[in-house]
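Excluded from the complex is one protein chain; the other protein chains are retained at their positions.
Our next item is chain A:
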Amino acid sequence: MRWSIHVGDSSFYKDFVEITIHILITFVFHLLVQAKGFVQNSFYTGLSAVEFFFHTMGGREGLVDTAVKTADTGYMSRRLMKTLEDLYIHYDNTVRNASSCIIQFMYGDDGMDPSQMEAKDGQPLNFDRLLMKAKATCPAIEQKSMSTDEIYQKTLEVLVDHGIVSEGEENNKVPQLAEQKSFGQSLLEFVCKKMKSLEETQKRLKLDGEEDADACLESDENVALNASGLTSKQLEVFLRTCLARYNSKKIESGTAIGAIGAQSIGEPGTQMTLKTFHFAGVASMNVTLGVPRIKEIIDASKDIKTPIIDAKLERNNDDAKSAIVVKGRIEKTLLGQVAKSVKIVMSSRRASIVVTLDMKVIQASLLSIDAYSVKQSILQTKGLKLKEKEKENEKDKAKGQVKVLNTSKLEVIPFVDKKNLHFELHSLKNRLPTVVVKGINTVERVVISNEKEHKERCQLFVEGTGLLAVMGTEGIDGSKTISNNIQEVYRTLGIEVARRLIIDEIKKIVEAYGITIDIRHMMLLAEIMTYKGEILGITRFGMQKMKESVLMLASFEKTADHLFNASVNGRVDKIEGVSECIIMGIPMQFGTGLLKVRQSMPPVELKYGPDPIIS
């Protein structure tokens, strides 16, 4: 490689050229990483031109994301508000809508106010802190600390007195989900845990009273006992505080929790980006997250971008090898992937297509196919219209016959006359490799990965739909298989599971961005989507099925259609919901509008000024 330099003769130019060559040689950045955007400098040392340009590209993406995101989340927020606006807590603690249909029998299943929840996961009370406060404000002077049995007995007494725990309930060993534990049970559990740690501490300090219980203890042992123990007064203060606080956190009747829930779910939308993250653990699977996924869930769309079925293998069959076998049973295998050749064979009497299977590949991937199963698959494929036997009579619509030659060869003979033979043969030749010979044909891909908690066990991630078929596959534990496609789960498993899935899916998305939303809001949203027995999306179609008021539907979308249809059908709009009350200028029927004040007005005697009646 040469280059020619045309410079003048003066030494200045020569030096100059040398200098620039040096620059060329030495100021060369590493091609690889610089070419793809790695900025090696800090802001202090300054960025080069190319680095600056790449930084601009990265920053620009963020700005565009923000701009698009606000419009999307704004519309989603508006839809949520319109659907949830007239839900409120009635005086019988149920959640009903404007036409008094019951949505929830008790808000959040426990009737608590989400804005007053003190503990991290939405539990009403933080027992640790309350115990610390009780011990700090109620010093243990001149009282002996209690033994663990005494503590337990006293707690049980107080709880039974107040009706929180029923008599035999402490022996109830039914395992329950964390959020279903009642308040009384969680309090009892906390006390038991505390007792155990107290026992531990006392054992370590050798204070368990194995010695003579009446012997007067040394003063610092006394101090140690009091610091680590619990006196009766402290326990009493603690229990009383817990109960009083718990009762004060119940939600007030008339609260518009529909609107609060819609705002709580719609407002964090602006903090979520539009990008997708990679699926945790498996590098190659992409699952939609963020605002697009929430939109899919809320719209109850029939097909979603990344439907994934989470399948667990049966207990005794969960090693890697059986995972591959099961994967083979589920993943869609096409004939073209296992056939060695698909050839047109023409003889003088007839022409046909011969399919030869590649048995080595089939055995390597642990599939269990042979020519007979392939024949069945071909016969079952729609659109090919092939039959098993010869053409019987005129009315038979079959286009061809499939015969098995041996365990790895098949022959397909078309029944057409000479004019169309060539076309038929070639069209069959093109279509045969796309026949699904094994697996479920709605499944795109199956990925094997290790389970999160028990690393040696495998589980399968199936991309695609077909939950029923996957659950029924041999080797899969059907009771632990779940999909993330809500419509499919509704069809396969029912409405209650669909409700639970909506809650779990929204929780997953929101947690991935580090945002916390109280689960009661998500439960309310799931309830209103499923209370009619089918999944209703939060769109104008779903809203028509949920609501009855003409004015509300007209003020949302499709104004003209709703008004015209209402007039044809002679509909009556009872002004019950929020939108209608705002349009008509009447106060709403909940919150402060739930009650009216009656005043007795004695006639006012105006001592000064003219009598207003005579004027």
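One rule holds for everything that comes next: a contact is a pair of C-beta atoms (placed from the backbone, for glycine too) under 8 Å apart; a residue touches a chain by one contact, two chains touch by 3 or more; residues count from 1.
Note that in this section contacts and distances are computed from a predicted model.
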> Can you pick, from "DNA-directed RNA polymerase subunit", "Membrane magnesium transporter", "Exosome complex component RRP46" or "Proteasome subunit alpha type", the UniProt name of the chain not shown?
Replying inline: "DNA-directed RNA polymerase subunit"
> Of the residues listed, A:316, A:406 or A:569, which one is in contact with the missing chain?
Replying inline: A:569
>> Give me the chain A residues in contact with the hidden chain, please.
In response: 1-5, 16, 18-51, 53-55, 57-58, 61, 74, 77, 113-120, 122, 126, 129, 132-133, 136-137, 245, 259-260, 263-264, 266-268, 270, 275-276, 278, 282-285, 447, 516-518, 521, 544-545, 548, 550-551, 554-555, 559-560, 563-575, 579, 582-584, 586, 592, 604, 606, 608-609, 612, 615
